[in-house]
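Before I ask anything, let me first share the structure, which is written out below as structure tokens.
A single protein chain has been omitted; all remaining protein chains appear in their positions.
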Amino acid sequence: MAESKAKIKSFSASLCLGGVLVLLLVIVLVGAAMLGAEQLPLFDLNEQQRSIFYDIRLPRILLGACVGASLAVAGAGLQSLLRNPLAEPYLLGVSNGAALGTMLAFVFFQSLEITRPVLAFAGAGLATLAVYRMAKSCAGMNVERLVLSGVIVTTFLSSVIVMLTTLLDAAKLRSFTFWLLGDLSQATRNGVYLSLAAVIIGTIVLTSQARALNLMMVGERDAFDFGVEVSRVRMLVFGASSLVVGAAVAASGSVGYVGLIVPHLVRLSVGSDNRLVVPFSAIAGAIFVVFADTIARTAIAPRELPVGAVTALIGAPMFIYLLRKN
Amino acid sequence: MLEVWDITIRYGERDVLRDVSLSLRDGSIIALLGANGAGKTTLIRALNGTLPLAGGEIELDGCQLSGLSRREIARNIAVVAQENETRFPVTVFEFVLSGRFLHGGAFGWESEGDFEFAEKALAECDLTGYATRLMNHLSGGERQRVVLARAIATNARILLLDEPTANLDLAHQAMMFKLVRRRCLESGASAIVITHDLNLAAEFADEIIMLKHGRIAAKGTPAEVLTAENVADVFGVRVLLDTNPASGNVRVTNVF
Partner (left out) sequence: MRKGLLIFIVLASISTFGGCRAKPTVADVADQSTPTNRPMRIVTDDLGRQVAVPVKIARVVSLAPNLTENIFAVGAGARLVGVTTFCNYPEQAKEIPKIGDTMTPNMESIIALKPDVVFVSTASQIEAFMKTLEANGIAVYVTNPTSLDGVMKNLKELGELMGTHEQANQLVADLTARINAVYQRVSGEKKIHVFVQISKEPLFTIGKQSFLTALLEQAGGESVTANVDSAYPKLSKETASALNPETLILSDSEDNKEPNEVFKNSSAVKNGHVILLNADQLSRPGPRLVNVLEYVARQLHMGKFEWKRGLDPSGNSAF
């Protein structure tokens, strides 16, 4: 009895573990708040320093946390749903759909900022729908078809994005190139609120499907046999993923590797139970991106690196290491 | 109690199953035999509500299956199918425990009762000690037993098994059937088992149904159904039939 208990975490043990992770996040947030291109004193900030901290640094850090959480939680959900450890928002076209949506919002509705997350979500949703439709056949959908469709959609959207950037004039092109690699420097208060709302809703929805995902993770047919309403779960997971990825990409472009690496690391630490993996991925994703962004904005200060470049530099070798380990 | 009246299943233009009827009483085991493509798996899938019927009716304890929700069906009918390869690190215990899906809410955590069911299921399937092992580190046969354990953990009264002995060694083949039999005897569960092993079917099944091209070719007790003509007709092989000296049941021997 004790032996089997050892691997399954009881509710209270899981809460404890979650608590530790949250504590780690708080530490990272505080650490990030203390670092930046400008040295700020701990207390008694003058007006300008206060402005730097509250208007520039803090929104950026919080946005980074939201974006990291969003991408990681979407990755965790999609990997379980699609029974594919390589699934993540970029691979399935969700990120690119959101990016294209945001670009179109920028080109046609220049100043109306609210259009960006809206069109990003629409783009993400449409891309997901396209992938899903393409993958469906009368024999039902299997994972291979889904991943193949995802790759087709994402590369197609990539080409459209490249085409769009070629047609843009040099000025817009410059701003997009940086953004496409993931850029948190355009963080605003409203952007943070929106992202926070999206990631909270998304994480709750995805965690609510965690038990079903545990079954779907080992076989969609099995899940169906055991009472899971498979199409409903699919819709909720795709919907929630599109929501959080749309919000994240609209705010900061496409930060790569987070959705891929973070859920893997979480699974290595706590096992594959999605009730843990999904929410913990959110927290771990936040930690990862805040950490990467702190490097991005201090390594060559006062110049900045795109955060997506840093996550790739950290993420790619980590991914190779994980592959080896398996 | 599962009653099936003249069901027909269609894929496009083709009738995959036609006019199939059967009656599964509590505590009994039906063995489903037939050549590949005869429609055995399709029948199983129809019985758990996965496939829509083009004709006929299925009744579970008097209620029409089509009127029941996914949850209600899954509470009463558990399927043991061929297991897929798991690409994630899942332990045996987690796998079996996930069978308790319907017994908890969305955020529900498993109760003590759930843990007990899972453990008993592991014990029944001779898997004590396997709890913390990872699924993809097991052999095909071991994994098959875990899949059975998961179905048992659901505590469903009807078990549908699709070639559960496919990858098992001799010892565990018989064990699998004995297990199903014991479950049926002890808790009044019933089972339909697809198998290619005519002798195991003869040994453990109360009733045998032979399918040929989607229709029932023979139905009855093992003694009634297992005749040289039937076997030749359905499987196209010549066999000799006699009695198993140890158990007294029909024994089928291939003539090569």
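By letter and in written order, the chains are A and B; residue numbering begins at 1 in each of them.
Here is the rule we go by: a residue touches a chain if its C-beta (ideal position, glycine included) is under 8 Å from a C-beta of that chain, and two chains touch if they have at least 3 such contacts.
The structure displayed is predicted, hence computed values, not measured ones.
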Problem - Among shown chains, those touching the left-out chain - result: A
Completion exercise
Given A:Gly101, A:Gly256, A:Gly271 or A:Gly285, the residue that touches the chain left out of view is A:Gly256
Practice task
For subunit A, enumerate the residues touching the unshown chain of the complex.
Solution key: 36-38, 47-48, 51-52, 55-57, 90, 110, 155, 158-159, 162, 166, 169, 171-172, 174-175, 178-181, 183, 185-186, 254, 256, 297, 300-304, 308-309, 312
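Here is the rule we use: only the chains that are shown with their structure count from here on.
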Fill in the blank from the handout: Cα centre of subunit A to Cα centre of subunit B, whole Å, reads 42
Exercise for the section: Would you mind writing out the residues of subunit B in touch with subunit A in their complex? Expected result: 48, 50, 70-71, 73-75, 78-79, 81, 83-84, 86-91, 93-95, 97-99, 101-102, 104, 106-110, 115, 118-119, 122, 129, 131-132, 135, 154
Fill in the blank from the handout: The subunit A residues in contact with subunit B across the complex are 1, 3-8, 10-11, 79-80, 83-85, 207-209, 211-212, 214-215, 217-219, 221-222, 224-229, 267-268, 271-273, 275
